[in-house]
Structures are given as C-alpha cells and as structure tokens.
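Here's the structure, in structure tokens; my notes come after.
All protein chains but one are shown at their positions in the complex.
Chain nomenclature is as follows: A and B, assigned in order of appearance, with residue numbering initiated at 1 for each chain independently.
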Amino acid sequence: MALWLRAVFVWFAFLSGINSGMALADSIREFETPSQKVRYEQLIQSLRCPKCQNQSLADSDSAIATDLRDQVYRMITSNKSNTDIEDYMVARYGEFVLYKPVFESHTFFLWAAPLLFLSVGAIVFILVLRAQRKITETEF
Amino acid sequence: MIPELAHFSLILAMCFAVLGFLVPVIGVYQRDRVLARLSLPLTYLTGVFTFLAFLGLCYSFSVDDFSVLYIAENSSQLLPLWFKISAVWGGHEGSLLLWVLILSGWNCYVAFRSHALYEDFRGILLSVLSLISSGFLSFLLFTSSPFVRLLPNSPQIGGDLNPLLQDFGLIIHPPMLYMGYVGFSVPFAFAIAALITGKMDAQWARWVRPWVNFAWAFLTLGIALGSWWAYYELGWGGWWFWDPVENASFMPWLAGTALLHSLAVSEKRGLFKSWTLLLAIFTFALSFLGTFLVRSGVLTSVHSFASDPTRGTYVLTMLLIIVGGGLLLFAMRASSIRNTSYFDIFGKESWLLLNNILLITLTLIVFVGTLSPLVLEAMGSGRVSVGPPYFNLVFNPVACLLIFFMGIGPISRWQSTKPKYLLRVTWFPFILALFIATACFQFLLFEWLAFFAFTIALWVLIMAIRDLLGKAVTKDTTVFTRMRKLPKSRYGMHIAHIGVVISLIGVVLVSINSEERFVRLHVGESASVKNYQFTLSDMAVSREANFVSQKAEFNVTNNDVALGVMYPEKRYYQTRGQVMTEAALSTGFTRDLYIALGERYDDDSWSVKIYVKSFVRWIWLGALVMMFGGILAALDKRYKPRGEIE
Partner (left out) sequence: MKKVLFFIPFIALVILGSFFYFNLDRHDDQMPSALLGKSVPSFTLVNLKTNDIITQKDLPQGPYLINVWGTWCPACAQEHEYLMELSAKGINIIGIDYKDEMKPALDWLAERGNPYSKVIFDEMGRLGVDLGVTGAPETFVVNSKGVIVQRHQGVVNEAVWQSLKSYMNE
C-alpha cells in the first residue's frame, strides 16, 4: 500500500541516521494572529494530499504534504487569502486537492443534488398526505 | 493435501448452493412438497462445506503452509497464532471466504428458524438465499480462490500480514461488518418471496423485523469498530473520514435504518408496504454495491483491496442479475399491493414517513458524494475530490433535522395525534434541554449547528426517559411491575434512540471541545495541551518478533497530578518494509489523550502530535447502545415463531 511506502523512506533515515532531502522539518508554527492559526488549520484539513490514498495535508506525514503545509503557512503569514491559497494549489495539483469541490458547471449536480433530494422528499410527503386525506374523506 | 480438500469442499458447497437455488423453485412450481422441502438440507450442506473449507484455510494458515499463494502473501511464521488466524481475512480472497461463510451461516440460521413459514414461501426464501450464496461462491472459486498453490518453488518465509491489520480491532471488525452486510440479504430474500407469493401482510413484517434488527445491529457494531480502529491505528486521531469505503458501509446502514422504521409501519398499520419491499431490496443493493466498490478497485481509499477489473466485472454482473431481477419483479408485482389503512398529518405514520424520506435523502447524499468523483472522471471532467467539507456542509444539517423528528415520532400516536398533546408533552423537555445546553455552552466554543444538535440531543434524551417512565407510572401498579410489562420492542426503540443521542453528543463535543498540538520535543522537554502536561522522558529502540520498535515514554500530568505514563511507538516491519505509527492512548469517559510519534530531526528532537479528544468514546459507546437496542427489540415476544400456521 502506497500509504505506507511513503513513510518507509523516513524510517530508513531514522534507522541509519542519515538525513534525507525528503524529510524537511515541520517545526511548530508561529502565527501573528489567532485567526491566522485557525485559517491554517482549516486549510490543511480541507486540502487533500495529492500523493496519498485519501488523506488531508493535515493528516499525512508524506514529504509532499509537509512541503505543501509549509507553503500554506508561508502564504498565510504573507497575508494571502484562502482563495489565493486554494487557487495556487489548484493551478499546480488540479481540483483534486480540494476536498470541498468547486461550484461550477461540471460539479453543479453534486451541489444541487442535496437540495433536489430534499425538495423531491417534500413533494412526496405532501402527495402521500393528500392521498391519505382523500382516503379518509371517501371512507368516512 | 488440506488446501486441496478445502478447495474441493468449497466446490461441493457451490454445487449444493446451485441445487439449493434450483430444486425448491422446481418444487414450488410443480407443487412437489418433497422437492420444496429439500431446500432445508441443501442450505445446511452448503453451510457445512463452506465451513469445512474455511477451517481448512485456517488450519493451513496456522501451520504456515507457504506453498499456498494466499498464505505466502498474507502471513508469516513470525506472527503470533491469533494474527495467523485473523490473517485468513487479511486479504481479498480470504475475506471473501469469510464473507461466504457468514452468508451460509445466516442462511442456515434462517432455515433453522423457518418452521413457522408457509412451505411455498420458505422454498422461495431459501432458494433466493442459495442463489446469493452460489453467486458469491462462484465468484470466490472462479476469480479469487485462496487455495492456489505455489509449487514447486514455494517460499520458506511468508510475505507477512499487512501491519495495518495486525491489530485486535481488525480481528473482529471484518466479521462484524460482514455479519451486517450479509445479514441484509435475508430481508431481501423475504422481499422477493413476498413479491412472488403475494404474501405481504403484518405477519410477513413480523417475520422480517428480527432479521433486519440483527443485521442492522451487527452493521452498527461493524461500522463503529471500523471507526474505532481507524481512530487509534491510522495515527491521525480522526474517527470518520468520509472515505469511500466508510461511505460504502454507511449507505446500507442508513437505508437499513429506514427499513427498520418503515417495517414498523407495515407491521402495525399495513401501510407503506411496497415502499418497505423496495427498501429491503435497496438496502441489500447498497451492501452489494459496497462490495463492488471495495473489491473492484474503482475507488481510491485507505481500505480498498488491490484493484482487479475482472473481479469488478464479476461482482457487477452478479449485482445486476440479482438486484436487477429483484427490482424487475418489484416493478411488475408491487403495484398490486394494497395498503389497508390511512393516517393524518400528526399520526405516527407521518413522522415515520418523514424519517424515511430524510434517511433516504441522507443515503443519496452519501451516494452522490461518493460516486461523483468516478462519474466526473469518466465524463472527462478530471479528478475531483469530495471530502469532509462537502459532507459536513450538506449531510449534517439534514441529519440534525432527522434527529429532531426522533424527538416527536416516538411519543405520537398511530393514525392521528392531537397537536395540543404533542405541544403539551414536548415544550417542557425542550425548555429544559435548551437550559442545560446553554449552561454547557458557557464552557464550550459556540457554533450554531453544534448548539442546535446538542440541544436536540438532550431534548430527545429527556423525552425518551420521560416516555419510559410516563408509560410506567400509573395508579394501579408500581413503577417496576409496569416497567417489566412494557414490551421489549419499546425499550429497544428508546435505547437505540438514546444510543444515537450519546453518539451525537460525542460527535458535537469532540468537534468543538478538542485540542491538538503539533510539537517538537527533545527528551526531557514537555508540552501542554488543555490542562494536561506531556513530558517526553525517554526514547528507546527494541526488537520484537516481526518488527523493530521505536518507543517514546511520556509522563502525563493534569495540573501537577500525575496521570501515568504513555508509550507512543513507531514500528518498522522488516518483511514488508513498512512503518506503522502506533499511537498511545489514555482513554477516559470524558476525554481521550492521544499521542502519535512523528519523525526524528537532525538534532535528536522528535515531532509529536498530541490530541486531547473530548468525549470521543461516546461516539462508539452510543453505537454499542444502539446495537443493544436493536437486539433487544428483535427479542420481543411477538416475533417468536409460533408453530406451523397453515
């Protein structure tokens, strides 16, 4: 499973004591404002690690996730907006990295579907109740 | 020799399953009672021979017979015995054998409990179950036999069980999950038999309900175990990821929950009959779809098996034949089914109708979210991910609405309830819940949906307790004699609902009241999260049977009160060259402390993730309570078979 392969290298480095180019330090982040910290945490939760099976940047230990967390951090501390950061990631890794899909023509159904289901449900509910009332009226 | 015998036994099982499908059908149509009755021994024989095959594989695993390809790939002589046995279902082939074993087991149990059914009905019921068995047995034999030999060059050492699976949770998670998945084939078979024989009445509903409850209870447990396992084993502290494979098990659960409720209406009131049949088919179809998604490799997930399009095609074909046949039958026969009563807007029926509509909406939301990446890719729109932000946004509000109706439904009356009565019963618990929730949220991070969910949860809890006590307190008898007389199904319902409430409280609190920190520590340094202090006191490397371990030692204190020592670990499994993060957990009723070891830096410091997870246990505790409620309801005495009713 590729999920674990990524970690193997880090481990080899640990066993043999060699420092690899891959495992860059993910030091404790310092933020100027608490809102930056919250934004950082939300962003790395909602961005998908492009290499992993199905993990967010926050959850993955892979080298690429570490690098991209660094990038998110740099962009947040240089006052880039969430949209800027998402656009930056999409330009390089595609829409795949967004756990929350964009709202565009090709994802229209995805976003419209819940509302559609709810409305159909509401219509069904009303129709069934009306049919029931008819039965009640005819029988009594 | 043993693998060949086991293989042969599996072939026999398949032959019996095919016969078990054909013979009763012929018997029923030729009005030949002897042939129809053969369905019983044929079902038992399928079960026995599947069991023998399974035993054979277990035996070969226990003696490290690496001349069998599947064992060579999934086991190792270094594994302890219990992992050798659980390695039987560590890969695709063996887990499918377990699946088939459980399927045959259910079928045998259905046959065993079937003496109260009409003979024709029983013949068709068992025939449908045998058809499903023969489908999966042939799938196993033709595409994924676990008994293929590696001769003459069989390896001396095994490739080892995937380290992710070398864990207690994984010994019991698949069997429980499969019990649930497979269990829904029984209501499906009941639905088909009802459509063919035209027997779809209150008695039919009473026959099916315990089966649905059991399957649902096992699926609840299976999903909870999977979530628990992912929580402590994957090492990043989440309990639900909206991963496609999780969703694949969640969809039949949602649909099965809807089925549970619509069956109640069909039994008590003779309503929603064709809808109930459709739900039985739908739930089974979703279990089947889950199998397809997981085993065909069309989805990218942490849990999926190696991809193989042949297997995918086989499962898909099976799904289309069995479910397609069922739905076609439904289309042709269900329109003639008549409902036998009516209700008005405040009747319990209408709340249950809402329950069903919302549950199916939720099922479809998960369905669309899970499958749209596949559809979009196939349509050439590129790769898209649908993850937690999507589901949290569209699923959670609808789920809250559903739980809101859970407060009203149980206390309303069949056919019609006076609105005044509903208002009178609900207002005080609601004010009380609002008051408690407001008080609690003085100490919590405020979020609207969380606050709303929390209030509803408390409200439902108060109403459930009130209903049980209220029913029990009457003038002529004491509380306890009355409580003993209340039917088990009523207790079951309330307990299951309370389980939902417990889980919901867990979900709300873990999401708004947890704290996590990602720190970098040298030995001797400490970090504090919430009011807990974690001191890294030691790091040590040791060799175990089949892995090398790097263990950290943390002393944990809570405001200077020592709580104990925690040992997060990294394991390196040599055979597969894999690294596992073994998080250290200190569990508690109101919080979990969770430490996951990261990587080592040049200066001998370590990155460490520390979480304080508020009330996370309640999520799984709630699932256990739900399961208990489901089983209790199934044991109600009105579902006991009462001799032949011919």
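In this section, contacts are C-beta pairs under 8 Å (C-beta built on N, C-alpha and C of every residue); 3 or more make two chains touch, one makes a residue touch a chain.
Please read these numbers as outputs of a predicted model, since none were measured by experiment.
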Sort through B:L22, B:A202 or B:L374 and give me the one touching the missing partner chain.
B:L374
Out of B:F250, B:F330, B:F346 or B:Y639, the sole contact with the unshown chain comes from B:F330
Quick one: say which of A:P50, A:P101 or A:P114 touches the chain that got left out.
A:P50
Among listed residues B:S127, B:N213 or B:S296, the absent chain is touched only by B:S296
Can you list, in ascending order, the chain A residues touching the missing chain?
6, 9, 20-22, 24, 50-51, 63-64, 67-68, 71, 90-94, 96
Sites on chain B contacted by the missing partner chain, in the whole complex
274, 278, 281-282, 285, 292, 296-298, 307, 309, 312-313, 316, 319-320, 323-324, 327-328, 330-332, 334-335, 374-375, 377-378, 382-383
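Criterion: only the chains that are shown with their structure count from here on.
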State, to the nearest whole Å, the distance from the C-alpha centre of chain A to the C-alpha centre of chain B.
25
For the complex, give me every residue of chain A touching chain B.
1, 3-5, 7-8, 10-11, 14-15, 19, 23, 25-29, 45-46, 48, 53-56, 58-59, 61, 94-101, 106-107, 109-110, 113-114, 117-118, 121-122, 124-125, 128-129, 132-133, 135-136, 139
Residues of chain B that touch chain A when the two form their complex
162-164, 236, 238, 241, 243-244, 300-302, 342-345, 350, 353-354, 357-358, 360-361, 364-365, 368-369, 372, 376, 379, 381-390, 393-394, 398, 518-520, 548, 550, 570, 572, 577-581, 598-602, 607
